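Left out: one protein chain. Kept in place: all the others.
For reference, chains read A, B, C, D, E, F and G in written order, and residue numbers begin at 1 within each chain.
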Amino acid sequence: GYAKVDHHRGLRNGYPEVIYCEDKTTDEIKGIVEKMMERNQNILATRADEEVYEALKELTDDLEYYERARIVVIQKEEIELSESKILVMTGGTSDLEVAEEAAITAEVMGNTVERAYDVGVAGIHRLLAQKDKMAEANVIITVAGMEGALASVVSGLTDKPIVAVPTSVGYGANFDGLAALLAMLNSCASGLGVVNIDNGFGAAYLADSIINQIEAARE
Amino acid sequence: GYAKVDHHRGLRNGYPEVIYCEDKTTDEIKGIVEKMMERNQNILATRADEEVYEALKELTDDLEYYERARIVVIQKEEIELSESKILVMTGGTSDLEVAEEAAITAEVMGNTVERAYDVGVAGIHRLLAQKDKMAEANVIITVAGMEGALASVVSGLTDKPIVAVPTSVGYGANFDGLAALLAMLNSCASGLGVVNIDNGFGAAYLADSIINQIEAARE
Amino acid sequence: GYAKVDHHRGLRNGYPEVIYCEDKTTDEIKGIVEKMMERNQNILATRADEEVYEALKELTDDLEYYERARIVVIQKEEIELSESKILVMTGGTSDLEVAEEAAITAEVMGNTVERAYDVGVAGIHRLLAQKDKMAEANVIITVAGMEGALASVVSGLTDKPIVAVPTSVGYGANFDGLAALLAMLNSCASGLGVVNIDNGFGAAYLADSIINQIEAARE
Amino acid sequence: GYAKVDHHRGLRNGYPEVIYCEDKTTDEIKGIVEKMMERNQNILATRADEEVYEALKELTDDLEYYERARIVVIQKEEIELSESKILVMTGGTSDLEVAEEAAITAEVMGNTVERAYDVGVAGIHRLLAQKDKMAEANVIITVAGMEGALASVVSGLTDKPIVAVPTSVGYGANFDGLAALLAMLNSCASGLGVVNIDNGFGAAYLADSIINQIEAARE
Amino acid sequence: GYAKVDHHRGLRNGYPEVIYCEDKTTDEIKGIVEKMMERNQNILATRADEEVYEALKELTDDLEYYERARIVVIQKEEIELSESKILVMTGGTSDLEVAEEAAITAEVMGNTVERAYDVGVAGIHRLLAQKDKMAEANVIITVAGMEGALASVVSGLTDKPIVAVPTSVGYGANFDGLAALLAMLNSCASGLGVVNIDNGFGAAYLADSIINQIEAARE
Amino acid sequence: GYAKVDHHRGLRNGYPEVIYCEDKTTDEIKGIVEKMMERNQNILATRADEEVYEALKELTDDLEYYERARIVVIQKEEIELSESKILVMTGGTSDLEVAEEAAITAEVMGNTVERAYDVGVAGIHRLLAQKDKMAEANVIITVAGMEGALASVVSGLTDKPIVAVPTSVGYGANFDGLAALLAMLNSCASGLGVVNIDNGFGAAYLADSIINQIEAARE
Amino acid sequence: GYAKVDHHRGLRNGYPEVIYCEDKTTDEIKGIVEKMMERNQNILATRADEEVYEALKELTDDLEYYERARIVVIQKEEIELSESKILVMTGGTSDLEVAEEAAITAEVMGNTVERAYDVGVAGIHRLLAQKDKMAEANVIITVAGMEGALASVVSGLTDKPIVAVPTSVGYGANFDGLAALLAMLNSCASGLGVVNIDNGFGAAYLADSIINQIEAARE
Partner (left out) sequence: GYAKVDHHRGLRNGYPEVIYCEDKTTDEIKGIVEKMMERNQNILATRADEEVYEALKELTDDLEYYERARIVVIQKEEIELSESKILVMTGGTSDLEVAEEAAITAEVMGNTVERAYDVGVAGIHRLLAQKDKMAEANVIITVAGMEGALASVVSGLTDKPIVAVPTSVGYGANFDGLAALLAMLNSCASGLGVVNIDNGFGAAYLADSIINQIEAARE
C-alpha cells in the first residue's frame, strides 16, 4: 500500500481516525477507509463530496453524511461528550461550510459544541447578543471571511481562548482569504490562535486539544 | 523654477495651497513656500519636521507648527468653519500622528472637526460610547492600524459616509499597513471609501470635498 | 433559519433590502428573499445570474432583471429620486458590468444617476468632453481596470468627491485588478475614496451615503 | 489624556496591566505607567529598551528589567503560579528574544513556565530529548524562525495544544518571517494556533487564556 | 518545423530525449516524438495524460505509460542502471504524483532508485525508520507540500546531498506551494538544493547529474 | 583585477564607458575609472555621490558633477549631438533625480534632450500644454511615481515610442514604486516600453538605441 | 452604442483599427466590427477564437484567421511594408502564440517581420546562430517565459532596441509570468523596453512606433 496509516493518534475512547479526501481519488479513499475499518475505530472523512459518500456507503451502513460540512462519519464506537464547551461563531452565512467542518469535527472528537452563526460586525447588536453563549464556552472558534473583524471583536469581549479561522469568502482585494488571515494575525486584541484559511478541521483539532487538557483537570 | 505651482485649486475663501514636504530638501520647500506667499493665500505644509518649521519661521511670523500632525500652517486669510462636522476616530494612540494630519488639514480647509481617539475594538465599550458624536457628524474619518477592524465596526453602527485610513502601525504580518488596508477594502459593512496607508491628508481632502457639497446644499 | 436578516437598515422610504447572491445556492437565495418579502420593502439582489432571476420570478411579478448589472430588483415601494446627482464613468466597455452594478444600485437606493462610459485616458479628448456632466454631478463614481488612470485624471479635473472602483479587467501583471487598485490608492490627485476591486455595489452605497447627507442639508 | 486605559482586564489576583512600548515616546510611556500605578496592579511593559527602563526606575523601585525579553515588570501584588505548565521551546539561539518575551509575560501572568531552547530540527536528537518536558506541559509555545519546521515536528510528537510563534530570524527568501509564518499555518500536523511574527507576548497571552480554563477546571 | 530539437544532450548510452507535454497539443507532441524516433534514442514524455499516451501508441509498441507519474517512456536502447542510488522520499500520499515523476525520470536516465513514501514529520517515527535507506543513498530527493518540513528534518539526519521539491499540495495560505518552497529555501539544515514547485523532472535531472559525477569517479 | 571591463560597446564616436557606483567602494570606483581612462573614451559614472566625485577629481580635471542626476562625466572626446530628439517628462518635482539620470545619460551618449518637468495628471492643463514638445520629439521618456498615470496619458496623446520609468516616489500602498510599475505595464494606451523602477540610466540607454536607428536612417 | 470607437489613430495608409476580443461577447464584437467597417479601414481583431472568426465571416469575405496568433484580419486597404525590419524571437515553442500575436500585428501595421523561434538559452548555440538576423533587424522583439533569460542574452549580443515580452509559460514559482517579467525588468544588459506578460500586441505596437520614426527619417 502506498499510504502508511498512522496508528498513534486516537488515545481517547471513540477518538476517530481521520482522512482528508481533497487530493485523493474515490478509489484511494475507499481503500484507505477499508483498511482503517479493520481497527473498528470511528472514522472522520473531511472534504468529502457526494461521490465519496456514495462509495463509502458500499462499505458500511454505520455512516452519516454532513453535507454542509462536507464530512462523512463512520461511527463504530460511542462518542462521550465533554463537559467543557466549544462555541463556533461565524460572521456570515457564507462561512457556514467551514464552520460546520469545525463543528462536526469537534463533535466527532467528543466535544460539546454550541453554534452562533451569522453574527458579524456589520450589525454589532447581533454579536453583543451572544454574550451568554460566550460566557459558557471554554473555547471559542471564530470563523470569518472578508475583513475578518469578527475575531478581534469577539476577543475584545472575552478572555476565553479563541481559535480564529479566516475563510476565503470574499473577492477582489480579499485575495482568497489573505485579508482575513492578516487581520486575525494582527488583531489588536490578544488571545487568538490562527489556523489556515478555510481550515475548519484544524480549528476543531486545536480546540479539542485544549478541551482535552481541561477535561483532564476536571478529574 | 523646477516646480510648476498649481493655481487652480483654492476656490473657497481661505482655502490653502498645499506643499508635501517628504521628498523635498528644506531649501526647496522654502523656495516653493516663498513663491506661494506672493498670492497671500493660506499655506499648509504636510510631513514637515522641526527643521522645516524653523526654516519657514524665517519667512513669516504668521505660522503655527502642529508637531503631532507634522504640519506647518501659514495663515494669511481667516478660516470660516463649516456648519457640517467631520469626526476623526482612531483605534489606538499610535494612530494619532495620522489622525492629526487629517484633523488639522480638515480644519485648515475650513471644516469643523470632532475627535474620538483610542476607541478601538479591543475594548468595544469605548467605541459604543461614541454613538452621539457619530450621530452629529456628517462625515467620519476612521484611522486604524493593525487589523483595522475599527472601520468595519464603525460602519456597522452608522450610515454616515466613512473615509477609512489604514495606518502602518503594527509589525510582522502587518506588512507596513497592508493588513489594515486589505481589511478596509474588504469590509463586510459597506459605505467606506479607503485612502492610502497613513494618508491623513488625503482622507481630510476627500472628507472636505464631501462637506463642500453639503454646505453648498445648505444655501 | 441559518441567516439572521438585518432589519436595521433601510431608513428612508423605498430603501431596499439587499442580498448578495455570489456564494449562495439558488434555494438559499429564494428562501431569504421570501422572508424579506414579508416586510414589503424593495429588494435588491446583486451578482444574480439568469437562474436566480428565473427562481425569483416564481415568487413575484414585480421584479426586473438588469442583465448587464447582474441585478434583480423587486419593487414594492415607489422610489423617489434625489435632486443630487451621481455620475458613473468608465474607462472602457469592459468595465460596464461593474459600472452598471453601481448605477442600478444607486438608482434603486433613490439616486439620480448619469452615465459617461468608455471615456478612458487612451483618448483623452473623450474624457475632456465630459466636463459639463462632471460639473453637474455631486458625486462621481469612476470605474476603471488596467492601469486605472481614469480616476486620477478625473480627480485632477474636478473637486467633487470621487468614489474610485478598480476593476479586474486586464491580464498579466494586472493581477486581477491589483494594478488598478494600487493606482487609485496612490493617486497624485487627492479626493478619491477607493472601494474593493469590482465592487460596484459598495461604490453606490458610499455615494448614496454622501447624497443622503446632501439631500438632508437641502431641507 | 490621549490614551484611554482599559480597566476591564486583570480579573485574577496579580494579573498585570500591559503597555506596549514600541511606537511610543519615553515620556508617553512614563505618563501611562504613572496613571496605571494608581491602581496598584502589577505592570508589564513590553518592547522596552534600556532608556524606558531608566525612565520607569524614576517612578518606583519595585521594578525589574528582563533585558533579553525587553520587558520591564513593576510588581505590586504577589504572583501566584499556576499548577499547569507552559513549555517554551525555540529552534535556535536567535529566537531567544521572542521566546523570553513569551516566557516572562506568561510568568508575570501567573503561569509556571519551563524552557527548552535551541532544540531545532537540524539536530533532531536534541528535540527528541525533550519528550519528558513535553509530556509534563499543558500548553507548548514553539518559537522558530527560518523555515519554522520546529512547530510541525513538535506537534507530531504530542497532542498538547501548541501556540506557534514564527520569528523574523533569517534572511533572503525568509521575507522577515513570512517563510516561518506560512510553514506554521500549513503544518501537516494539526493542533497549532499561530500568532503574528515575533509576537511572544500574544503567544503567552493565548497560552495563559488556555491555562486559565484548565486551572478553573481543577477547582 | 517550428521546434528545433536539441541533439546535444544524451551523452551516455541509453540516455533519453525529453519532451514536456503540458503546453503542447497532442498533434504537436506526436510530431515532435516522431521526429525524435528517427534517432532511435529512448524518449521520455513528461506531463503526459491518457490522450497523449493513446496518440503515441499509434507510433510504436515499445512504450509504457506510468500513470501516477504522468510519463510515457519509449524505450529503444537498453538502460544500464547506476551503482549509486537515489532515494525518493515524500511527506504524504498526495505528493506521489510529483515523486513518481522524479523516480521514473531518474530510472529512465539510468539511475537505481529507492522509494520511501508517506514518511512526513507529522509522525516522525515513520521518518526515523528510514535511516538505513538514507545511509545507502548517494543522493536524496525529498518531495513535500504543505509546510515542507520533511526536507529540513531529513537534512538534519544525513549529510547526503538533498534535492528538495516543494509540491503544490495544500490549500489556503499554502499559495500553491509557496509555503513549502520558502520553507525549503530557508532550511536551518544546510545541504539542500531546491527546484521549482512540483518539478519532479528537474529534481531527477539534478540528481542524475550528481550521480553522473559519482559514477565517473568509480571508474 | 577582479572586474573584467567590457571593451565591446561604444561604437559611435564619443560614446562613453559606463560605471555604476552604487554597490562599489570609492576605491574600487577609482581603480576602475583609472583603468578606463587609459582608453581615452568619455566616462559616465552613475549613482555617484559627492565622495565619489571628490575621489575622481584627483584623477582628472576634465570632469563634471551633475548633482541632481548623481552623475559624474569625464569628457575626453567631443560629443556630437543627434538631430533626433528625446523628450524627458516627469509627473512631479520629486521625480527629478531619476529624470536627470536619464537626461544626462542621454546627452552624454550624444542625444539632443528636451525637458518637460512637473506636468503630471493632477493638473492636466500643464500636460496638454506640452503638445508641441511632444510633436517635435522622436522618443519620449516619461518619469512618474505614485500611480504613474502620466505614461498612459502621454501615450494617449501621441504615437511616438515611449520609454516609461516608474519611480519609487510615494508611500504606503505604493510599495516602493510597484504601483507605478504595474500601472505602466498595464497601460490602456499601447506604445510603452517599461524599464525598472528608478532606472533613469536604462531608459536613456533604450531611447539612445532607438535614436541610433533613426540617425542611421537619416544618412 | 455603449462603445466609443476612437477615430484618432490610423494615420498611415492601411493602418488598422483594433479590437481586443477577450472580455467581449461575440455579439458585441460583431457590432463593433460592423461599425468599424463603415470607415473601410483594415481591422485587426486580437484574442479572437474560432467562434469570433465564424461570426465575423458573416460580415465579409475579406478576412483571414491566424489561429496560432488568435487574430482575425479584415483587409480593405493594401498594406505597404516598411523597409525597416522587426525580428521576433522566442525562447521555446510554447511562446509561439504570443510571438505570432506580435508578428501578425506588426505585419498588419505595415512592418516587415522576420522570425527566429525556439532559440532559447538552454541551447545557446541555437541563439548564437541568429547573429545575422539580429544584425539586419532595426528592432528586436524577444518573447520568453520561464526565467526569461533570452531577453538579457539577446541584449548582450546587440545594441538594437529590444522589446521584451514575458510570457506566462511555466508553472509553480513562475507565478503566471511574474518570474520572466521581473527578469526582464532587472536585465543586467540595458536597452530593453518591457511590456505586459503575454502582450504580443503591445510589443508590436511599440516596435511599430519605433519603425515609424525610422521610416520617417529615411524620407
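Everything that follows uses one rule, which is that contacts are C-beta pairs under 8 Å (C-beta built on N, C-alpha and C of every residue); 3 or more make two chains touch, one makes a residue touch a chain.
As the structure is a computational prediction, the values presented were derived from the model and not from experiment.
Trainee: Looking at F:24, F:76, F:115 or F:133, which makes contact with the chain not pictured?
Mentor: Hidden-chain contact among the options goes to F:24.
Trainee: Among the options G:56, G:121 or G:203, which residue touches the chain absent from this view?
Mentor: Selected residue, touching the omitted chain: G:121.
Trainee: Using the definition of touch stated at the top, determine which of G:110, G:148 or G:161 touches the missing chain.
Mentor: G:148
Trainee: Name every residue on subunit D in touch with the hidden partner chain.
Mentor: Touching the chain left out of view, subunit D contributes residues 93-94, 96, 117-119, 122-123, 125-126, 169, 171-174.
Trainee: What residues on subunit G make contact with the chain left out of this view?
Mentor: Within subunit G, the residues that touch the unshown chain are 91-92, 120-124, 146-149, 152-153, 155-157, 170, 172-175, 178-180, 182-189.
Trainee: What residues on subunit E make contact with the chain left out of this view?
Mentor: That gives, for subunit E, the contact residues 9, 11, 84, 138-139, 159-163, 181, 185-186, 190-197, 201-202, 205-206, 209-210, 212-215, 217-218.
Quick note on the criterion: only the chains that are shown with their structure count from here on.
Trainee: Counting C-beta pairs in contact, does B-D beat A-D or the other way around?
Mentor: Taking the two pairs in turn, the one with more contacts turns out to be A-D.
Trainee: Quick one: report the Å distance separating subunit C from subunit F, using the average Cα coordinate of each chain.
Mentor: That pair's centroid distance is 43 Å.
Trainee: From the C-alpha centre of subunit B to that of subunit F, how far is it in Å?
Mentor: 36
Trainee: Taking the mean of the CA coordinates per chain, how far is subunit A from subunit F in Å?
Mentor: 57
Trainee: Two or more other chains touching the same residue: where does that happen in subunit D?
Mentor: 178, 181, 185-186, 196-197
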